[in-house]
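Only a single protein chain was left out; the remaining protein chains are all shown in position.
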Amino acid sequence: MIKIGIIGSTGYAGAVLTKLLINHPNVQIVFLASHSYANNKFNSVYGNFKNILEASCIDSEDAVENYLQKIDVLFTAMPSGKTFSIVQKAISKNVKVIDLGADYRLKSKATYEEWYRIDHPCSNLLSKAVYGLPEIAKMKIKASNLIANPGCYPTASSLALIPLLKYDLIEKNSIIIDAKSGVTGSGRKASIGNLYVECNESVKAYGVTTHRHTPEIEQTLSYVAKDNINLVFTPHLIPMDRGILSTCYGSLKKEITLNDVYSLYKEFYKNEPFIRILDELPETRWVKGSNYCDIGIRIDKRTNKIVILAAIDNLMKGAAGQAVQNMNIMYGLDEKTGLEIIPMFP
Amino acid sequence: MIKIGIIGSTGYAGAVLTKLLINHPNVQIVFLASHSYANNKFNSVYGNFKNILEASCIDSEDAVENYLQKIDVLFTAMPSGKTFSIVQKAISKNVKVIDLGADYRLKSKATYEEWYRIDHPCSNLLSKAVYGLPEIAKMKIKASNLIANPGCYPTASSLALIPLLKYDLIEKNSIIIDAKSGVTGSGRKASIGNLYVECNESVKAYGVTTHRHTPEIEQTLSYVAKDNINLVFTPHLIPMDRGILSTCYGSLKKEITLNDVYSLYKEFYKNEPFIRILDELPETRWVKGSNYCDIGIRIDKRTNKIVILAAIDNLMKGAAGQAVQNMNIMYGLDEKTGLEIIPMFP
Amino acid sequence: MIKIGIIGSTGYAGAVLTKLLINHPNVQIVFLASHSYANNKFNSVYGNFKNILEASCIDSEDAVENYLQKIDVLFTAMPSGKTFSIVQKAISKNVKVIDLGADYRLKSKATYEEWYRIDHPCSNLLSKAVYGLPEIAKMKIKASNLIANPGCYPTASSLALIPLLKYDLIEKNSIIIDAKSGVTGSGRKASIGNLYVECNESVKAYGVTTHRHTPEIEQTLSYVAKDNINLVFTPHLIPMDRGILSTCYGSLKKEITLNDVYSLYKEFYKNEPFIRILDELPETRWVKGSNYCDIGIRIDKRTNKIVILAAIDNLMKGAAGQAVQNMNIMYGLDEKTGLEIIPMFP
Partner (left out) sequence: MIKIGIIGSTGYAGAVLTKLLINHPNVQIVFLASHSYANNKFNSVYGNFKNILEASCIDSEDAVENYLQKIDVLFTAMPSGKTFSIVQKAISKNVKVIDLGADYRLKSKATYEEWYRIDHPCSNLLSKAVYGLPEIAKMKIKASNLIANPGCYPTASSLALIPLLKYDLIEKNSIIIDAKSGVTGSGRKASIGNLYVECNESVKAYGVTTHRHTPEIEQTLSYVAKDNINLVFTPHLIPMDRGILSTCYGSLKKEITLNDVYSLYKEFYKNEPFIRILDELPETRWVKGSNYCDIGIRIDKRTNKIVILAAIDNLMKGAAGQAVQNMNIMYGLDEKTGLEIIPMFP
């Protein structure tokens, strides 16, 4: 059994991760740590776990001081800038780390500091960390002991665009990503902006031209394209709990049929169990609760532009599900272990 | 392996049942039949099954004519009055039937015909059918080959009230049930009243004093109370997908402490794996996607009334989950088989 | 022109009140005061007022010290226990007060202190204050300079039940009120429980047997019945912005036809412009944005119980709309002035 602990277990991603790991046949949960709910029963915070999980959350600092030696893998799901000393300690004690946060995703310390406006004291770890998008980094993930689990928007957007760049189908600087997310993406923080009444019955863009997931997507696409990619990324908040739809636009370099693009996508992702290439347009409801990324493609012949749409559950393939997938890969398990979940509809 | 078929597989309850049975370790699905979507791939109707289930729906009549001999259990999930000949044929061929509809729930042909305004031609089957509420009928279910799976409102309301009547705590004619349901309870029928815009941002009662689940609840409670019970039942439609909260009121016969009532409930349900007696008030979000029924209790000393609240997922414990639970019991399996699902939140 | 000021203008009720008073032909707004948003432009808090209202909020204390002499009417919309000194100062300066909060609704200081657990230092004002439910107190409202504007649940529930008690149709201690409210009823406070994700896709009861609106409803019904009424009141939170549906139950004293009850209700409310007695069951969507209270009635002959359902917009007839109605009455205006709003659907 893989012994694991979670720091940041009472956020939305942490709660979904806890659920997945309870169900995982190869995992034993050693501790659930929380900053806000230390010493509270986990099921008093998330009532769905009543009669299922009777453990109390331990304090995050206590976890770091006294529990690291008892686990094989530490999952961290914390705000940006809060993981530095934790991850260093875990790595120094030979505990593998899967970080659901953003602190190890960007390879460039300067880029991190520019976009996050936080000093990064562990740049040595940046080079060690592997960006855990299994569809392009399976071997590296397997060999790593520090996984930077991709962000929710970057997962959907990168999976949509990678084959376009891999096969050099579009103008490199033509990419526009217009993404829509449910409200769980904002986290479980008491703020006016996240109130029911403020989010319900409205749609807005936010962080236009400034969202921190921009350089993360650019890093991935630049790596695939072997060239420097800049793009426009516009996230939107829409009134639903879960799901991201990423609508991605690019200018085709030359004429290509829709069939041919579909063939390339199917070829590229043929061994990826969580990618579903659809003839139809994807809808977030068809992936809810699962680790799938659904992808649909359209070509606009009139303008010679291509539109790729990708739908994920932001808490699954966009966070906790992908983290478990990464753990499975690290341990040589079938990457689907614990993740063969039929999406929930309705 | 238990070989099963579903007639009415493309309704909401049918789709959830299909999902549960795909995941069930002891079940093999032989056919999925549908009236509206015969010859369509099931996953063209429910996109969540893409890459998971490639079967096409067969026609319901075809299923009855040609497939009954290939299965052990037939699940029917059809509108009232549509199952009579189907169930008779199945029973005559020694196929067990679990009917998610209403045609075999009421023991009295007259009561059925009064409330449903449909002639019941199979009154012989009414006496054979077992009302499949496992918490009060496990032995009978095990011995039966025709299960009338309880309605969604009756499940939540009966589970809330049964101990009160069993222990004779309330005035028999004081019961008021005020229930709230998500919109999946209305089924997947194209009607103006079920449109997004008509249901969203509103709440209404419907079927006040006339809803067909009234005699079903009365039958169950009368059976438990060994006396004739009449009650008021008021269903409401609220803007959400899944879930029923049933708020039940009764006049206490004599003084009793809240602790004592809780003890009686815990005792009554101590062997029931899907009943969670909560100190807190139940919320439908904590049971979503699971087979749990959460129950909370309050006493109003000022008026000497008791309030019992029960929350279920109407498509699970209120339909498909309970149907699987009944099948498990019929086959001597652990009744939790295929149903150990942590509720989904968020 | 009636010169008015609002303290607590940036809560949801305050914002709706501000909108109504901007549109009111006889009103001039002198100040909008806010505790949380002092010195912020009102339209930076509520973007719907962009290009319409350029004023900044003043501080609440500043308003009390320096602005009372400039106004005729003060509206207060504050948390319980926060109005005592403000209202005393206003009254002492001959400023009329319409309080949308709860501090002057209960005539009994002891009842207030028991349910609100706040000492009430102004019991002298309790006797002066008029409970501003225009349908039963128009003359008193006209003569008063301190109006306790009724709570949202009490407005819907009292309007549903008053004729039953006036005409002595039900057993006095049989009343059960099961009410459902949208989330604006919880106010604009940053708390985990009010987050979009926590409220969406769920229903729950809260404050069962302990909600503070209980004694307020009892006070009104006792006044009408000329007898002491105790009742059960159960509020529920449902996932929508605006609206309350109050489903009220009582045991009929003797047989009466539904037609006769309807006739009594129509007679009782025949001069009330905001009461709509419907043959259909009320739905909150039909009153949204308006000052209407829609009422529907059903009798359950089998149990000899009567069900009265009332729907209001909790921010209008349940708060700001009723406050304006009260102001109109105080000033001898047509009570519909500024309130002839067709409900908004969709």
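Annotations for the structure displayed:
Just so it is clear, A, B and C label the chains in written order, and each chain counts residues from 1 on its own.
The criterion applied here is as follows: contacts are C-beta pairs under 8 Å (C-beta built on N, C-alpha and C of every residue); 3 or more make two chains touch, one makes a residue touch a chain.
Everything quoted here is computed from the prediction, not taken from an experiment.
The residue from A:A13, A:I275 or A:L309 that touches the chain not shown here is A:L309. One of A:Q219, A:T284 or A:Q322 touches the chain omitted from the figure, and that residue is A:T284.
Screening C:E135, C:D178 or C:D294 against the full complex identifies C:D294 as the residue touching the chain left out. By the touch rule set out above, chain A reaches the unshown chain at residues 173, 176, 178, 180, 182, 197-198, 200-206, 208-209, 230-232, 234, 236, 238-243, 245, 247, 249, 281-285, 288, 298-303, 305, 307, 309, 346. Against the chain not displayed here, chain C makes contact via residues 12, 15, 19, 22-23, 46-52, 184, 201, 241-242, 276, 278, 280, 283, 285-290, 292, 294, 315, 342-346. On the side of chain B, touch with the chain left out of the figure occurs at residues 12, 183-184, 188, 190-192, 194-201, 239-241.
One rule holds for everything that comes next: only the chains that are shown with their structure count from here on.
In summary, the pair chain A and chain C forms a contact in which both copies contribute largely the same residue numbers, shared numbers making up over half of all those used. Centroids built from CA atoms put chain C at 39 Å from chain B.
The mean-CA centres of chain A and chain C are about 46 angstrom from one another, to the nearest whole unit.
The residues of chain B that reach two or more other chains are 201, 241-242, 283, 285, 288, 346, listed in rising order.
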